[in-house]
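The complex appears here minus one protein chain, its other protein chains still in place.
Going in written order, the chains are labelled A and B, and every chain counts its residues from 1.
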Amino acid sequence: MEAIAGLVGIDPFELWFFFEVLIGGLMSGVMYALVALGFVLIFKASSVFNFSQGVMVLFAALNFVGFIGLGVPAWASFILTMLVMVALAFTVERVVLRPLVNQPHISLFMATIGIAIFLEGFGELIWGSSIKPLDVGIPEGAVFMGDAMIQEADLFAAAVATVLVAVLALFFTYTRIGRALRAVADDHQAAMSVGIPLNTIWVIVWSVAGFVALVAGIMWGSKLGVQFSLAILALKALPVLILGGFTSIPGAIIGGLIIGAGEKLAEVYFGQMVGGAIEEWFAYIVAMAFLVFRPQGLFGEKIIERV
Amino acid sequence: MNDSAAQPAEAQDAQAAAPTVGKQNRIGEVILRAENITLRFGGVKALSDISFDIRRGEVRSIIGPNGAGKSSMLNVINGFYQPQEGGIWFMGKTYSPMRPHHAASNGIARTFQNIALFKGMSTLDNIMTGRILKQKASLIEQAFYFGRGRSEEIEHREYVERVIDFLEIQAVRKTPVGRLPYGLQKRVELGRALAAEPTLLLLDEPMAGMNLEEKEDMSRFIIDVNEHFGTTIALIEHDMGVVMDLSDRVVVLDYGSKLADGTPDEVRNNQAVIDAYLGVAHD
Partner (left out) sequence: MFYREAGQFKTTYAADQQLLPIPMDKWFVIAVALFALIVVPMIGSQYWLESILLPVLILSIAAIGLNILTGYCGQLSLGTGGFMAAGAYMSYKIATNMPDFLPVWAPILGGGLFAAAIGVVFGLPSLRIKGFYLAVATLAAQFFLSWLFQKVPWFVNNSISGVPSAPSETIFGVYVTGAQASPEAKYVFVLVFVIVLALLARNLVRSRIGRSWMAIRDMDIAAELIGIRPLQTKLSAFAISSFYCGVAGALWSFCYINTVEPTAFDIDRSFQVLFMVIVGGLGSILGSFFGAAFIFLLPIVLNNVPAWFGLTLATDVVSHLEFMVFGAAIIFFLIVEPHGLARLWQIAKEKLRLWPFPH
């Protein structure tokens, strides 16, 4: 590192600092990506943009922490929460998706906003709205890479995310269910006509998204405590999706990394010039600029319109 | 306006075979020329070096097997697709490429293979959108509904009502078009194109999905539009009876190339066309 610094002509400490900010940004990017994964799954399989994914993260975390609070051991809480998420998937499919099956996508999108609001109220009604700390044994120390400080928890999250992504990517590409999911995303009616059970597929997809939400919730919750702001973080996943493409799992990861890193770097290096708090909007403006030049994102599918 | 149904095929056949003096006078100078159009989508060549012309007042059919590039050709004339090579010459100017608003403002209107109506609006409103380029009222006049905002609405409403009368769709003028049966939707789409008072009307499979009566009605409308309004028509159609009876000249496309170009009789007897598309009658 000192050698590179010497080459470029900057103070090595500055370079380490840059590195630290970069890594920190990448790590938070991984967290965003975990949330974005849930979006991609549901969108890939049903062309529904599930606005409530963020609240699902919160909801899953609330249940997990709640069960632990009742004295249930962590592994059992995980299973119980998964059951809750599957039940949620069933309910959503029955009450929301089925009646709206042939409506334009925009209606489904707005329905997921309704789900988000409902879940928020419901989750907090049952478990309360105070901040709950979460400790499942994720390492909490920090390691040093040269002069840059990196949180162990972030490294752990990165590892988990990698595994998750690999598993999901394999699932979608090579299994029968994965193929069926992709068929459903392309054309509901065509999928039905070849015998793919739409309703089962949706329950499966929303359950998997629930699983991803739970994992993300545990990661984020360990870091920040389980509280309402987790849901707002989810809004940040939107620029991630735009960058990566709505239908691409690797895109979600790469998009997350870029947004996470870009945000932190922009805040640190440019934020001071304009009064700070750039993180509020930086990701969105980047996403917007991206949309204008490459609407399908880095890895998404290009849509050709025919008359 | 013709009140009788379209004449049976044999009578019209006789009419086409011996063109009347009136018909020949109707056809005028060349108004559109497709010049060496080549259109590619990625590696696929939809159109290869296509050239043909259309004369004022005639009914020009474009025929050929599915995938031959007929709709693509119309889309190029319309400005929806921009060809990689070649251009469109229309009424004195060459456009390469043609853009949709050039086409529309120069008097080219069209209907679509899969109906492209505005499903959220009524029949009347849909046809009124055809008049949009002729409306010049400013924002303020529209907002306060005075001056040109008011007078234009009424004036264009009158014209649209005449189109509605012509197409005999008065009963459904206030119905949202999404609720209309297929045949009526096709008529409304024709109405929207007619409302623009086009010089050249492009019809993409206007008879698709219609039964015999509906086809006769649509044929009658097309003939009336051509004869009474003097509109030049370019027509894509698969029903050979319709094509041979209605057209003055025919262009045959196959795999993006031009196979033949001439009167219906010439094309009907062209060996290459028979091999590629028409086939022979079996006893």
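Just so we're on the same page, a residue touches a chain if its C-beta (ideal position, glycine included) is under 8 Å from a C-beta of that chain, and two chains touch if they have at least 3 such contacts.
Values in this document were obtained by computation on a predicted structure and should not be read as measured data.
Visitor: Check each of A:Met82, A:Met110 or A:Leu224 against the chain that is not shown and name the one that touches it.
Guide: Per the contact definition at the top, the residue touching the missing chain is A:Met110.
Visitor: Who touches the missing chain here, A:Val184, A:Ile242 or A:Ala261?
Guide: Of all options in A:Val184, A:Ile242 or A:Ala261, contact with the hidden chain holds for A:Ile242.
Visitor: Considering the complete complex, identify which of B:Val76, B:Met128 or B:Ile164 is in touch with the unshown chain.
Guide: Result: among the candidates, B:Met128 touches the missing chain.
Visitor: Looking at the full complex, which residue from B:Gln82, B:Ser96 or B:Gln142 touches the chain that isn't shown here?
Guide: B:Gln142
Visitor: I need the residue numbers on chain B that touch the omitted chain, in ascending order.
Guide: 78-80, 100-101, 103-105, 109-110, 112, 116-121, 125, 128-130, 132-133, 135, 137, 139, 142-145, 149-150, 152-154, 157-158, 161, 192-193, 196
Visitor: Touching the missing chain, which residues of chain A?
Guide: Chain A touches the missing chain through residues 49, 95-96, 99-100, 103, 105-107, 109-111, 113-122, 124-125, 129, 235, 238-239, 242, 274-275, 277-278, 280-281, 284-285, 287-288, 291-292, 295, 305, 307.
We adopt the following convention: only the chains that are shown with their structure count from here on.
Visitor: How many angstrom lie between the centres of chain A and chain B, each centre taken as the mean Cα position?
Guide: Whole-Å distance between the two chain centres: 50.
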